[in-house]
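Here the structure is laid out as structure tokens; the discussion comes afterwards.
One protein chain is absent from this view; the other protein chains keep their places.
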Amino acid sequence: MRNDCPGCEARESCGLFGAYGVPEACLSIYRGLFSLQHRGQEGAGIVTGDGQRVKSVRGVGLVSDVFSARSWKELKGHLGIGHVRYSTTGSTLIQNVQPIVVECVDGVWAVAHNGNLVNAGELRAMYQESGAIFQTSTDSEVLVHLLADPMFRRRPHRVGRALSELKGSFAFLLMTRNCVMAARDPFGIRPLALGALGQGHVVASETCALRQVGAAYVRDVEPGELLVMDETGLHGSQFAEPAPRAAHCVFELVYFARPDSLVFGENVHKVRLRYGMRLAEEHPVQADIVISVPDSGNSAALGFSRKSGIPLDFGFIRNHYVGRTFIMPLTGQREQGVDMKLSVLHEVVKGQRVVVVDDSIVRGTTSRRRIRFLRQAGAAEVHVRISCPPTAHPCFYGIDFATREELAAGARTVEEIRKFIEADSLGYLSVEGLLSPLQRPNDFCAACFTGKYPLDPSRAQGKKDWETNRPDGELGLNL
Amino acid sequence: MRNDCPGCEARESCGLFGAYGVPEACLSIYRGLFSLQHRGQEGAGIVTGDGQRVKSVRGVGLVSDVFSARSWKELKGHLGIGHVRYSTTGSTLIQNVQPIVVECVDGVWAVAHNGNLVNAGELRAMYQESGAIFQTSTDSEVLVHLLADPMFRRRPHRVGRALSELKGSFAFLLMTRNCVMAARDPFGIRPLALGALGQGHVVASETCALRQVGAAYVRDVEPGELLVMDETGLHGSQFAEPAPRAAHCVFELVYFARPDSLVFGENVHKVRLRYGMRLAEEHPVQADIVISVPDSGNSAALGFSRKSGIPLDFGFIRNHYVGRTFIMPLTGQREQGVDMKLSVLHEVVKGQRVVVVDDSIVRGTTSRRRIRFLRQAGAAEVHVRISCPPTAHPCFYGIDFATREELAAGARTVEEIRKFIEADSLGYLSVEGLLSPLQRPNDFCAACFTGKYPLDPSRAQGKKDWETNRPDGELGLNL
Amino acid sequence: MRNDCPGCEARESCGLFGAYGVPEACLSIYRGLFSLQHRGQEGAGIVTGDGQRVKSVRGVGLVSDVFSARSWKELKGHLGIGHVRYSTTGSTLIQNVQPIVVECVDGVWAVAHNGNLVNAGELRAMYQESGAIFQTSTDSEVLVHLLADPMFRRRPHRVGRALSELKGSFAFLLMTRNCVMAARDPFGIRPLALGALGQGHVVASETCALRQVGAAYVRDVEPGELLVMDETGLHGSQFAEPAPRAAHCVFELVYFARPDSLVFGENVHKVRLRYGMRLAEEHPVQADIVISVPDSGNSAALGFSRKSGIPLDFGFIRNHYVGRTFIMPLTGQREQGVDMKLSVLHEVVKGQRVVVVDDSIVRGTTSRRRIRFLRQAGAAEVHVRISCPPTAHPCFYGIDFATREELAAGARTVEEIRKFIEADSLGYLSVEGLLSPLQRPNDFCAACFTGKYPLDPSRAQGKKDWETNRPDGELGLNL
Partner (left out) sequence: MRNDCPGCEARESCGLFGAYGVPEACLSIYRGLFSLQHRGQEGAGIVTGDGQRVKSVRGVGLVSDVFSARSWKELKGHLGIGHVRYSTTGSTLIQNVQPIVVECVDGVWAVAHNGNLVNAGELRAMYQESGAIFQTSTDSEVLVHLLADPMFRRRPHRVGRALSELKGSFAFLLMTRNCVMAARDPFGIRPLALGALGQGHVVASETCALRQVGAAYVRDVEPGELLVMDETGLHGSQFAEPAPRAAHCVFELVYFARPDSLVFGENVHKVRLRYGMRLAEEHPVQADIVISVPDSGNSAALGFSRKSGIPLDFGFIRNHYVGRTFIMPLTGQREQGVDMKLSVLHEVVKGQRVVVVDDSIVRGTTSRRRIRFLRQAGAAEVHVRISCPPTAHPCFYGIDFATREELAAGARTVEEIRKFIEADSLGYLSVEGLLSPLQRPNDFCAACFTGKYPLDPSRAQGKKDWETNRPDGELGLNL
């Protein structure tokens, strides 16, 4: 039941899309980013090149707000990379919008990043100590300093060597005037898929973006792989050994990715359907209808209904115009029963014992409000089923659970949460239920549920770390 | 499978919201219009009053685009009316955005209209002949000329007398500096519901808007009724006898209204669920899954699944960011398999015999494209079921089927349509199936399906009629 | 020393520009309005036609803000009219921006007006009484009601008959889809000049606009004349007898018009030069330098210097970026010596006896502040010379002296004003000095100085009259 209030939800991943050898690359990148919009709504940018010149357009807001017909005249060329951003580190300021574009001694570089670099802080400090200046407050900027570092620049496999200095989660797209590169951390924490489009290639965070542009899925970029696309063709190599066991972020399946994407070899909808079925097994209940919190709970609700035999119905109607708009002040009215996003379908829930399936409980206040609405509409009972376990541990690879901790984890038991949200019953999916439906359960990171980290998190960098700890305040450029 | 291209879909109704005796009325009107946004995305306006002064803000675009925090400082007062517009008559120009605000001898009047006046053309001509000037090209403007006409102005029951001159479909909201009025045509063609909010009252095209603002549904404004809200309270009276048989527009149930609304005494979701069940009875099929064209086909698809026993699944994923955005050019790519709005969930439909439930086929090209996508995704069979009959006759009360006629009705048989869209089978709901699930089937107009009009349509006014037939062209003010 | 504060200056005239038979008429109209921008900065509009369709673009603000390259694609055709507006009646709301465009029974009419109609209130009341509705709060709208009135519409010389109903000052441009008309009141109060451009004609409030578009000045539109331009050519006729004595507004020469314009047969710069020379004769003074309040006092200061032999110098520097900008708050700082528009050139005035020549004193506070600045800069003496007499009487023909009366006229003597502004001496031009340098002094209205009105002012309509006197407040459409 997340998403209703900007300040209280888990941070999402960013989205990447790159193209090489694609006529009017900007058009494909635009459409690719458009289909990845669910991964980040705070900012978007596209950088393209025609082999000679590099051009970029970036801005705060949605893809459809940032780019206009005029962008098209600007963004010439057959190669390029794009990014949609949900802040992991760095505030939502324009200079933090990616791709980052800089000039080194050997020309212009553009960089787009999805993930979280746990050693960004120490690298930043090291480079600053030796005289580097930083223009953004994102962790991603350290990569361009590595690339520009003579240590790497003057030696073979420069980009790979630079990447191998990074710790943490990353899918990177890099671009020079005549080349696009894609890379993934050795644990394969974040997804990145390769597609074929005409004579060229595209890469994207999710396969839904490949399909959107009419590209055929080829394979995933491998953990530890650097993929180079230039006029000589497509070349893959390992910049680092893949980790013995991958650590794909299971949260991508739980709720980041779009249901029609293939992520880490799994179809997202199918996985969530199975989660719903597992939930029905793990937490059965006597009820009249199963309803979903749309759209994130749809697949799991369908699975719950199928397994339990309790009929699915539509108990919430979603207002599709919410989410990107100026919202009028609702001072004191929120508690009176106002929900701009979801409306209860009274005729469906009246007198019914209702199972509500959702993918998460964040702070619990939204869940409680919606449960109250269901009761006001006449629901006889409200049983909440969550299609993942409670998050009990912080994530250092790009998901911001800071605000979650109020409610979840050791702080409260499931029973305490149930009481808080005023549900008749509450059931979370078990860790076993989360992993066992997957084809390769050992290749996933579920540390936020289990505390078992694939990588030492001690050096991890929290969001805004250097912003808030310094007296000089944030590197704040508002344009 | 409508809605994908702005130029080829059926015209929708407009949405109305009025409030009297509500502190900061603009806030409630804003939220009410927000929940009626599905009834019109082309323009929006709010007019409020504090008993002394009348203020208005209007603009082209969505509710969230037109109004800003600044609007709030402007729109003072405890009474007001608002409108979201989908053009029925009049082009999408700013001066056609309602509410219309004018000054007559007795002060400022604001008018908002949902419907279509079939005698607007002759009234307009008559008033112009006697010297009137018109500022808009909407049919709604004739009402303010009637109100200003000394014939009506100087006699009792002025507003009612003026309204009784109008032929066609209408729900009207009117406002002066200290009064809000609501009226509905004698056939009750368009919906209009009354709610109670604190010490005041609100009126809205659909009950979902009442719920959005926390108001309790009281009753519908009756056919032929004029409801006056002022400092003396709420007063209803009949300005005209209600028609012996009402002629509620059945299309409101088929697809205009939101599923959580109560319209003409029927819950929209429940009706559509029943339509889906009827469809399963009328056009049974051997299949593996039932999928909906989201979101308009959801309720009927659920009904079809329930009745037929064929499992429901999610075969299309809807991109929620489509629909209100600048869309990049897709020259020559549309046919290559690009659909910015819906993506096929390959893993769901692969190898399956699929029933697709939708609420309409407009020109058929979109349906055909989506069926092709399903087959490309591996669907073994595609069976299309439409939750209403084919529209075979024009509507003169506010729904623009002009562009529909290419395909539907006498022009083509169902079999011809099936061939065109390349479906394995195609079934439309019968007229009997459309009306019999309703509590009072005789009180509905289904003329677009049956040709039986409640009112002589010979004088009906087509959209843009006077615009295109005059040499001087449109009354085109672009601000 | 006017113009420094928007609320305390005399209202200016509006500017008109029309074209017929000019390819891409919008371009000429744009450039014409651009050179008439000094006559009105609150709003601008252009309406054009190609013989078939009529298109318009209007907006609040400067000509360069309202029109864009996109306007050009819209505004097709070889005929059109344009307007820049300084409110005389009506607030600065978008719907009051002219040209007004309406539809009557015989098609679209566009109207642009410079002047003030003293019987607008009674005509408006009369038409409203008989049922007319008004969309603006300007006095100009009554003309379209006259034109639409069957009384006039069905008879020959319709436009001329309608115009002859109007009392007050007016230069009008009218347009239908294939015709442009220009008319001037029988007293010739406001200027209007005819020019030849290629095969076509243009009309403009001032000849500087003719020159700007490369047109040759032909003659003035005559008092009481209606000029019709259509495909049959240019036709002039008298809709009313010219008044025995014209009543050209002498304020056009004093400060409305641009120095390079020929207005009422007089070159504005030359007249002001003569005013400066007369001032030197009427109010001689021993001084070291003559300085102007730029730019309005430039010509008169030059004349004063020439006649007196006292050298001209530049004592004020004008910041050209002031006047159209967001100005930051200056709370409490204004009095500390801040003037965003004019800076004193200390090195010029230090130790000097300074004559300051300006065209008016409005409230006196600005004059006083600037005199203080001059003294702070070291001026030994400050002598103020004003190039017109004190305004002692209201103007009913388009100039708003309401706010002037605080200081000028019977309320204070010249000596009292001198004391208030803290000048060492103060001299106003005499009425004799104002009129005698003109070629036909008897053809001018100087009623604001003399109280001798050419027309009975008893019915005059003050600005915002019906707006403020009605309980229902203004007809306020903010778009």
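Labels A, B and C are assigned to the chains in the order they are written; within every chain, residues are numbered from 1.
In this text, contacts are C-beta pairs under 8 Å (C-beta built on N, C-alpha and C of every residue); 3 or more make two chains touch, one makes a residue touch a chain.
All values derive from a computational prediction rather than experimental measurement.
Novice: In the complete complex, the chain left out here touches which of the visible ones?
Specialist: Result for the missing chain's touching partners among shown chains: A, C.
Novice: Can you work out which residue in C:Asn96, C:Ser205, C:Asn298 or C:Gln352 touches the chain that's missing from view?
Specialist: Result: among the candidates, C:Asn298 touches the missing chain.
Novice: Among A:Gln52, A:Thr232 or A:Gln439, which residue is in contact with the omitted chain in the full complex?
Specialist: A:Gln52
Novice: Which residue, C:Phe17, C:Tyr30 or C:Phe239, contacts the hidden chain when the whole complex is considered?
Specialist: Of the listed residues, the one touching the omitted chain is C:Tyr30.
Novice: Write down which of C:Pro150, C:Gly214, C:Gly233 or C:Gly451 is the residue touching the left-out chain.
Specialist: Checking the options C:Pro150, C:Gly214, C:Gly233 or C:Gly451, the one contacting the hidden chain is C:Gly214.
Novice: Of the residues in subunit A, which ones touch the absent chain?
Specialist: Considering the whole complex, subunit A reaches the absent chain at 52-59, 74, 94, 101-105, 107-109, 125, 128-135, 137, 144-145, 148-151, 153, 176-177, 470-479.
Novice: Which residue numbers on subunit C touch the omitted chain?
Specialist: Listed in rising order, the touching residues are 27, 30-31, 34-35, 37-38, 62-65, 67-69, 72, 208, 211-214, 258-260, 262, 267, 269-270, 295, 298-299, 302, 306, 311-314, 317-321, 323-330, 333, 336-338, 340, 343-348.
The criterion applied here is as follows: only the chains that are shown with their structure count from here on.
Novice: At what distance in angstrom does the C-alpha mean of subunit B lie from that of subunit A?
Specialist: Comparing mean C-alpha positions, subunit B is 37 Å from subunit A.
Novice: Using mean CA coordinates as chain centres, what's the gap between subunit B and subunit C in Å?
Specialist: Each chain's C-alpha centroid was found; their separation is 48 Å.
Novice: Centroid of subunit A to centroid of subunit C, CA atoms only: how many Å?
Specialist: Roughly 61 Å, centre to centre.
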